[in-house]
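Note that one protein chain is taken out, while the other chains of the complex remain in position.
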Amino acid sequence: MTVTERQQLSYIAAQAADARVNLEIETEGMTLNIGPQHPATHGTLRIVAKLDGEQVVSAEPVMGYMHRGYEKLAEVRTYPQVTTLINRIDWLGSFANEVPFILAAERLMEVEAPPRAQWIRTILFELSRIANITLFLGDMAVQVGAITPVFFAFRDREHVLNQIEAATGGRFHPNFDRIGGLKDDLPAGWVAETRQAMRKIRTFCDQIEELVEGNEIFQARTRGIGVIPADIGLSYGLSGANIRASGVDWDLRRDSPCGLVHDQVDWKVWTHPDGDSFARFWVRLQETREATKIVDQLLDAIPSGPIMAKVPVIIKVPAGEAYVETENPLGVMGYYVVSKGDVYPFRVKIRSASFSNVSITPWLLKGVYVPDIITILGSLYFILGDIDR
Amino acid sequence: MSLVPGLVKGLVVTGSTIVRTVFPKRGMRTMMPAPSKGAATVQYPHVKEAPPTRARGVIALHEGNCTACMLCARECPDWCIYIEGHKEKAPPRRAGGKPRQVNKLDRFDIDYALCMFCGICVDVCPFEALFWSPEYEFSEPRIADLLHDKERLSEWMETVPDFEDYESGSVAKKLKVPPT
Partner (left out) sequence: MISLLAELSYWQVTSIRVVAGLVAVLLVAGTLVYAHLFKMVSFMQSRLGPMEAGPYGSLQLLAEIGKFLQKEDIVPARADRFVFKAAPFVVLTSTFLLLVVLPGGPDAWFISNDLGVYLAMAVGSVSVIGILMAGWGSASKYSLLGGLRATGQLIAYELPLLLAVVGVVIQAETMNLQGIVLAQAEGEIFGWGAIGNPFILTQFAGFGIFMIAMQAELTQTPFDMPVAESELVTGYMTEYSGLRFLLFFIGEFATAGVFSAIAAVLFLGGWYVPGLDPADNLFNVLGPLVLFGKVVLLTFLVFWVRFTFPRFREDQLQRLAWKFLVPLALANIVVTGVLKVAL
């Protein structure tokens, strides 16, 4: 039985159960509002779920409780100011948000960051990926009921955040990327400390593997739950680890490395054939390990040189349009920047990964049980700032 | 599938974390429980973690360097810097010279209730009048008190650390912090 058939059958079962219950004893389904304030939606996502017993008949995500209007705000900010705002989109891996925007602006201005800047940019990009996904690894365990892993996640994410802070000055909002390079060079001793942090993250991954991934209860809760077939996932615009867990071998870091130096190092894109919640967890766990390897290799070979290209003090971006997308921790993030030759962008369209990732929930949540809603939402891994912007 | 069930492995992970937290020391003094050393957390008001030198804690103002040029106030993404100044005649540097015209700072306020700690003002300052200090303990019971005036901002100058050396391979020029 293929995954789609199973999905369909469970949906039919849900419908049939609904009809039967309504015929025999006059009952009606229950509407359960999961969110906007609910521990599982970590933020203010609201899921309106129509239930029959504990089975979901239909579910609909309601977004916009945290809409901050960054696309509009960016139109009245200069290019350097915009990076301050977009730090706050995916607040767990915020450096990664700056990169595609800066790359788009650089493409319009036709400047290129010097190699050292590109190298450090890639290192920080991967560090923010680790900081982000580390928390997911703990958070996923909380969603299925284990409390301890998330404390491990907070404990070990700290090592990465310390490195990000030591280099950029900001733990969560680095604002370190500049058009044409970086704000500052690395402080002395940073490379050695980062290597140590990477070692700790690998230990953390081993711990999570034993504590969560290998746990039979965790596997029973996640295997076969929330199966996304590759074609459905692609048609809903899923990206990142969510689509790689469905067996689609698609990673922008490898496929179109624009401005970042992922092609200079030796690494692997992990995929999983199952497409269920466990696969999504597994792929992210492997990705964290892979990211530590990328960072280690990059640290070995940082080229020397300047970190800023020659750019004017007052940045005026020539008229034109550019769309740049990168493989962010949550998936593909892209910025479409339209410039009319002013100090402000004329229009910025932000394609954030989580928005597309949660759009599959109405399809995915049909026919599952209430506890599985939480598992599926947890495994899709969205960040509210990334949905609502 | 390994021989040891995952459930047991999980128990071993958490159990060994308990042991490592309570008995962090190795060797002879293993049996002395010292959880405050083994824990990853610190008891904040009693023990403080030192932020890195570059940490963006609070902005310090070197008043003597400021020329009230308003660049920082204009570049601030949420416009939380308020500057007023006037021009003054200063005595000439050399005897017999013309009196110089200097910009005198009347007011330099940063509203930390609005500030996003992005660091753009420190970056754009062409006269090296603004510096980051890693101090972070300046919360106030009243929101109005978060508006730091130029005296308060100058006080932070004492806490500004020297700039760090750069990692090898860097060609960036190391900046200096002016003496207060």
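First chain written, first letter: the chains are A and B, and each begins at residue 1.
The criterion applied here is as follows: a residue touches a chain if its C-beta (ideal position, glycine included) is under 8 Å from a C-beta of that chain, and two chains touch if they have at least 3 such contacts.
Computed from a prediction, not measured in an experiment: that's the story for all the values here.
**Student:** Which residue, A:P36, A:P229, A:P257 or A:P371, contacts the hidden chain when the whole complex is considered?
**Tutor:** Of the candidates A:P36, A:P229, A:P257 or A:P371, A:P371 is in touch with the missing chain.
**Student:** Just name the one of A:I86, A:I120 or A:V144 that touches the chain not displayed here.
**Tutor:** Of all options in A:I86, A:I120 or A:V144, contact with the hidden chain holds for A:V144.
**Student:** For a quick check of understanding: of B:P35, B:G64, B:P92 or B:P126, which residue touches the chain that isn't displayed?
**Tutor:** B:P35
**Student:** Based on the whole complex, identify which of A:F136, A:F218, A:Y236 or A:Y381 touches the chain you can't see.
**Tutor:** The one listed residue touching the chain not shown is A:F218.
**Student:** Please output the residues of chain A touching the missing chain, sorted low to high.
**Tutor:** Within chain A, the residues that touch the unshown chain are 30, 32, 38-40, 54, 141-148, 151-152, 155, 211-212, 215, 217-218, 220-221, 369-374.
**Student:** Identify the residues of chain B touching the omitted chain, counting contacts across the whole complex.
**Tutor:** Chain B touches the missing chain through residues 7, 10-11, 13-15, 17-18, 20-22, 35-36, 38-41, 43.
Going forward, only the chains that are shown with their structure count from here on.
**Student:** Using mean C-alpha positions as chain centres, tell me how far chain A is from chain B in Å, no decimals.
**Tutor:** 29
**Student:** Which residues of chain A touch chain B in the complex?
**Tutor:** Chain A reaches chain B through residues 77-78, 80-81, 83-85, 87, 116, 148, 152, 155, 158, 162, 165-170, 173, 175, 183-191, 207, 210-219, 302-307.
**Student:** Help me check something: in the complex, which residues belonging to chain B touch chain A?
**Tutor:** Residues of chain B touching chain A: 2, 5-7, 9-10, 12-14, 17, 40, 51-56, 75, 77, 116-120, 123, 132, 164-172.
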